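Coming up: chain A.
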Amino acid sequence: MSDQILTIVSWLFLGLGSFFYLVGAFGLFRMPDVFTRMHAVSVSDTLGVGFLITGMAIETGWSLNTARLIIILAIMLYSGPIATHALAQAALHAGVKPKLADNRLKKSRRISATREIAGSSNIQAKSSAPTKSRSRTARKSSSATRGKGRGQSSKR
Partner candidate 1 sequence: MEGLTEGLFMYMVAAIAILVALGLAVFRALAGPTVFDRALAANAVGTGAIMLLAIVGFLTGRPEFLDIGILYALLNIIATLAVLKFFRYGDLGHAGEEPKD
Partner candidate 2 sequence: MAALQELVNHYNHWIAVFLMVAGLYVVVARGNMVKKLVGLSLFQTSVYLIYLTPGKIIGGTAPILSDEFTVYSNPLPHVLILTAIVVGIATIALGLALVVRINEAFGSIEEDEIFEKDVEA
């Protein structure tokens, strides 16, 4: 009986993991620029991998394989943020501008509003050509919030 419950629970975890993994991959596929794609990949890197590995660990029971799975999970949970951080830093350093980021800035409000409409109506538009920007910090913070919002809306 408890075996059956365990099996059902592990199935649930595996299914959820597959779902989130696919969601992350679709985000990687559809998102408009590097930073939002990064956000989407983090979904599959944490939720997807976490659920899949938990499901497998439940199925295996207590054994050496569980330890291996946990080590893999730990490595991936640590390495994912590091890699993403390095990626974002390198991209910003290289002058890749986050898309739709400048509608928080007062001076270019009107232009960016039109750009946002264009961007949201055409999600799979390729990222705009990299342009140099001086005010990086403001753009970074606003891009983070926007990226999150977009990611959640696409997840539903």
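Everything that follows uses one rule, which is that a contact is a pair of C-beta atoms (placed from the backbone, for glycine too) under 8 Å apart; a residue touches a chain by one contact, two chains touch by 3 or more; residues count from 1.
Criterion applied: all candidates are chains of the complex that A comes from, given by their letters.
The structure displayed is predicted, hence computed values, not measured ones.
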| item | value |
| --- | --- |
| Pick from 1 or 2, the complex member that touches chain A | 1 |
| Residue ranges of chain A touching candidate 1 (in the complex, touch as defined) | 7, 10-11, 14-15, 17-19, 21-22, 24-26, 28-29, 34, 37-38, 41, 44-45, 48-49, 52-53, 55-56, 59-60, 65, 68-69, 71-72, 75-76, 79, 82-83, 86-87, 89-91, 93-94, 96, 126-127, 130 |
